[in-house]
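Some chains omitted; the rest stay in position.
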Amino acid sequence: MKEKIFQMINTEAFPTPFCPGCGHGILMGAVLRAIAELEYDMKQMLFVSGIGCAAWIPSPHFKADTLHTLHGRAIAYATGAKLYNPKLKVVVISGDGDLSAIGGNHLIHAARRDMDMTVICANNAIYGMTGGQVASTTPLGSITTTTPKGNQEPPFDLCKLVEGAGATYVARQSVAAPIPLTRILKKAISHRGFAFVEVLSPCPTHFGRRNAFRTAYDMIQSLKNSCISTEKIRGMSPEELLGKITVGQLVDKGTEGGRS
Amino acid sequence: MPDKEKKKKEKAKKAVNIHINQKWCKGCYICLEVCLKKVFEKSLEVSEKGFNPVVAVHPELCTHCLQCEMLCPDLAINVEKEG
Amino acid sequence: MIQVRFAGLGGQGILLMGEILGEASVIEKKYVGQASSYGAEARGSACNSDVVISDSWIDYPEVTEADVLACMSQGTYEQNKTKVNASSGIIFFDSQMVKPDPASSLKHIPVPATEKALTELGNRMVANMVLLGAVVKALNLVTEESLRQALTSRVPPSLLKLNIKALALGFELGRIREI
Amino acid sequence: MPIQRKKIKSSLAPGWYFMQGDEACAEGAIAAGCRFYAGYPITPASEVMIRMVQRLADIDGVFIQMEDEIGSISSVIGASWAGAKAMTATSGPGISLMTEAVGYAVITETPCVIVDVQRAGPSTGQATRPAQGDIMQVKWGPHGDNEIVALAPWSVQEMYALTIKAFNYAERFRLPAFIMADEAVGHLRETLVVKEEVEVWDRYKAPGLPPFGTEERNGVPPMPSFGEGANLLVTGSTHDSWGFRKTADPAVQARLTERLVLKVRDFKDEVIETESYFLDDAEVGVLAYGFTARAALQAVKRLRNQGMKAGLLRLISIWPFADEAIIKLGKKCRVIFVPEMNRGQVAGELKKYTTTPIISLPKTNGEVIEPGEIVEGIRRNMA
């Protein structure tokens, strides 16, 4: 496996520019493992990203065609490439801010169109690259540089948002659970039509530091504790569910392949 | 012997080789904390980039669960069975 | 006017050194220009923190030729040693982190900052303040009091005591050096 | 130059057509090989889109109406990297929204064509009325230094012909090329004469060579497409010749920014195109472009009839700017009048190249400039 993965990356681009313990690195590994397990040919794949730390996951690390676009625009760029060359397997990997704040409109429209592509949103609940400002995914009460007294704005439930927009595959998982994550990524990448995966991916540098997480591992641990799978959730009481995050597959509609 | 157990046995038998890329490791210590077998320790050496990477001090305890490899954000760990 | 450059690796607290010296100088009603440069990564890349101090308006507030270089890593020492004023420049260096160039004709002053921080305070993270204290004291850039005041405004209360101790250690080292 | 120039049969049967400017633009695109169109409705450019829907359906091209103009230009750039000759058309408000992505196309050297059917601004202004207010915008809209190509058709015939050229220049220089039309020429219906053949330039391909750098300071690298196995690294950040981001390297930044400019400036004469009328003995110069140049031509003829030695220099290309033609015009004439449907944008630009007095004849009331107004404006100032 590891060898296969090494053939899928530009080793000269390593070590990555990510901070120590950044969840995006873990997600990078999971995406590579998923593709390796699917035995997809990297030469037929196109990875598109916006701007942000997460946008660096594929570019320049993946040895495949990569398109590192503008902040918020990854999906719109991907749409053009996919429509013109439907043979490309298109995977968008970008940050929560990129895809759901500035890029929210392209996200919901691609979901509506059932564009044949996979969108992986590395959600660290913060703007990592610009130094830790509040995001549209930051939990209520969290401290960020632009919410020094705690965030007062309700965050998106990204999965509900894209479901409401019409996505045919929707799932959520955290990097703390790399095996289920890889499994879900495989399903999403092989889905025909618009697949969206929200991946909870800690930013120790900007989120952790300001919100009482001592180490990167603390954040991993906290994710492990708060994530509950869709299967386990059944039969749990509201009290038990307080503060929990549902992970797993949330929507999986048959589709004839989506728009391409 | 059922297949599953057979595999388990085999697993246990084989020695495990743990390679850590000292240039890629950033000393986040996720591996160190996630490993139930306490295979890793911080190295005292400072890497080029100023990090203290980890070293696998007890590879013999490793159960090949791969948690460390999968959770390493820097693709810096390679846990391989020998042979 | 004096041009001071602090140099080292991201994570060593180099930026803070410049900021505190700058703040202290303003407390003494000096004109100051302070600028930093660093890589895209948060850790491990080279960084500089420059301070220019003057009694009057400073035309160009960046270091064009350092009067003083205070250095905490070998790499940044190599990069910067040629950017020091060839006739009158002085280089302070962390004696544990930097091996000075024997060929250099510049005045070199070793400061055991990391060593002292570790041995006397048990925390290498405050080596920067030890070095800063030593440089400031040796060259009399600002008063101890101003520097402490500046430190207080820039360091979280929980870490203040430790940093003040480090500074004091630096003053001590700076005092005994003859320049 | 390694760009591949070829003559191909016209996609539209040779002959005479009665066609609207916007439609002729779409036909030019099809003729040039455009196979991807993404757009968003806006007056007075929507007719380009509507023609493209119909034409692309015939030839298995891709059409998409995006959620906005940012989406349009973004997917045009994406499609271009997937191998398409791609286009979008809009008007001022859309150009404003596309600004950021135009800069991206410049730094990534993405060929694409953007049609601006100008309307009266600023802002929403008078949406159905003609103007030439976006001349400076297409050059200076994006942040940083961005060299682009822009052509200004004055007729339906040129809406067709210059659109083909725009595609050719986009490929030749790997950049966004603009058609600066306006409502008057976009909605005008005229005789369009289509010839047997059109000259079309195709993308320069050279597998193995770096896609983002050349040996020369002013070169245009070859361009692979996605799916060809080139492991393309396309980024809007500063990058080396293979596409690796170099966001802290002064040398790479210097080299890239310089090349992006020089690759056009050094070869500007390949693009710059002007037309002279009665300039041989002209004392009074008129400079005009786009639809206004037709009024100017009439005006010059009338002035000649009245005994004034007037002459017209028409700009066919707007960017890169026709510096040498202006210098020559300045030497020849005592005064240069510049009628334009804006507050003097090109008139201002002229001042960079000549000391001959420039008299701006701006008109921004949402109506085209008529020949009589130019005559009157010149007479008033020459009295």
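The chains carry the letters A, B, C and D, assigned in the order they are written, with residues numbered from 1 in each.
One rule holds for everything that comes next: a residue touches a chain if its C-beta (ideal position, glycine included) is under 8 Å from a C-beta of that chain, and two chains touch if they have at least 3 such contacts.
Just so it is clear, the structure is predicted and the values come from calculations on it, not from any experiment.
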* What copy formula describes every protein chain in this structure file? -> A x2, B x2, C x2, D x2
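Here is the rule we use: only the chains that are shown with their structure count from here on.
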* To do: Return the chain pair with more inter-chain C-beta contacts, choosing between A-D and A-B.
  => A-D
* Structure fact -> Cα centre of subunit A to Cα centre of subunit D, whole Å, reads 39
* Please compute the C-alpha centroid of subunit A, do the same for subunit B, then give the distance between them in whole Å. => 26
* Structure fact -> For the pair subunit C and subunit D, the C-alpha centroid-to-centroid distance in angstrom is 55
* Would you give the residues of subunit D that are in contact with at least 2 other chains, written as numbers and ranges? => none
* Of all residues in subunit B, which are in touch with two or more distinct other chains? -> 26, 49, 51
* Which part of subunit B faces subunit A closely enough to touch in the complex? -> 23-30, 33-34, 49, 51, 67, 69-76, 78, 80
* Which residues of subunit C touch subunit B in their complex? -> 9-12, 41, 43-45, 73
* Asked: Across the complex, what residues on subunit A touch subunit D?
  -> 10, 13, 43-44, 46, 48, 59-60, 63-70, 73, 76-85, 87-88, 105-106, 109
